[in-house]
Each structure stands twice: as structure tokens, then as C-alpha cells.
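Apart from one protein chain that is not included, each protein chain of the complex appears where it belongs.
On to subunit A.
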């Protein structure tokens, strides 16, 4: 792990918008009922503990870490399913690209099956698909990876709940306050409006913020389609006026 030097910033992180973000207790998503804190969160401005973060250098990455079609496949073989490129930028709330952000992503295979001991869906495992990858954003905050489009899958919640096709994302920015896990959905998936986990999002705008459009400009003809997914992390307050006297 190496340290990527960036310009020091000050002013602390803009508070998380808890009206916009999902609530902790969302009964239609049943697991939240016993796993949601009931006391109010305790609010404090960020301190150095939240304004700093581990930084991951490109040296941790292997050549195929951002290629889920090949990174678990036997030599000469590849994962089965619709080949896609997922790309976008990691930005902060001020609209600036976030360089050096570590993205980790994981997903089911084309049939909707995860490679996991606890997975009980009968869809077949793909021997050439592991289901995870990672990358680090470039100077302008951009990233891309190649994968197969995951399938929707059933899950135990209601009697017949299905997750829309999705890719899970874990993101590290420049401060631990920005730590985020979210999911990317695919434009046009009819399961989006039926899913209790999507349903915790409070507005159509919030659902749209997690729904990646088909991006024909980035497709590779006769090879892969592309979806564009931008991710926004908390921004830092800019402090231009620091020449106040103490106590004013």
C-alpha cells in the first residue's frame, strides 16, 4: 500500500444529507427491522479521524483486477453472459473528480447466482466467473471495468421478491467520512420499481442516481455494450476566510 500525495484540504466534510439518504428502519426490507439503530445518531463535525483515510496506490492492482470476464477464468476461457463495460467518474458534492479512489465491486453471474457458500439460488455457477473486481480512479476521477451483465435473482424477504440486476460498489475517497457502499442498477430493468431494497430510496431522483444508462458512445462494436455510472462522495467545505480572531 503506498501513499498518494494530494493537496491538504481543510474545512471538514459537508454533513451527510440524512433526508436524502435512506432511513435505517425500512420495514419492507425486513432485515433492517432488527439491525437498525433506534436512538438518534449523535452529530458532530468531522475531526482528523474522519478527514483522513487510507490511500491505496495503483501498485496493489493486478492486471485483471478490473476485468471480471477474465479474472477468474481458466486460461483461454471467459465468463458467460452479456459482455459490458461499466465506466464513470467518482466526484465529490462540489463536482470535482476524486482521484485515487479505491472501488471494489461484486456481483452475481449472468444467471443471478453468487459464488458464495450461503447462496441457495439454483441458477448454475459459471466456473469462469468469480464475481469481484477492483480499480482505482485516475486523476480526473474516472474509472472503468469490464464484466458480464448480472442476472436478477430471488431473495428471501417477501414470498416472491427479486432483486433487479445490480452491481455492488464499495468506495474509499480521501476521508473516512466519505466511506460508502452502494449498488448500481441498469436502465430499463422492470424489477427496479418492485424491489424493497430499491424501495428504501425516498425519491425517484435517488433511484435515478443509482441507475446506469446504456452508453452507446462507449460500447465496443461487435464486442461489449457500455453503462455509465457516476458516483458522488461527500464534499469538503471550502474555507477561504480563516483570518477571524478566536471566539468571533
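General observations
Just so it is clear, contacts are C-beta pairs under 8 Å (C-beta built on N, C-alpha and C of every residue); 3 or more make two chains touch, one makes a residue touch a chain; residues count from 1.
Operating definition for what follows: contacts and distances are computed from a predicted model.
Comparing "NADH-quinone oxidoreductase subunit F", "Protocatechuate 3,4-dioxygenase alpha chain", "Caffeine dehydrogenase subunit gamma" or "Cytochrome o ubiquinol oxidase subunit 1" against the UniProt entry of the hidden chain yields the protein name "Protocatechuate 3,4-dioxygenase alpha chain". Contact with the undisplayed chain is limited, among A:148, A:165, A:200 or A:226, to A:200.
By the touch criterion stated above, the residues of subunit A touching the omitted chain are 1, 3-6, 8-9, 12-13, 15-18, 20-24, 26, 29, 31-39, 41-56, 60, 62, 65, 71-72, 91-95, 100, 104-106, 114-119, 130-132, 134, 168, 170, 174-177, 179-183, 197, 200-201, 205-206, 209-210, 231-235.
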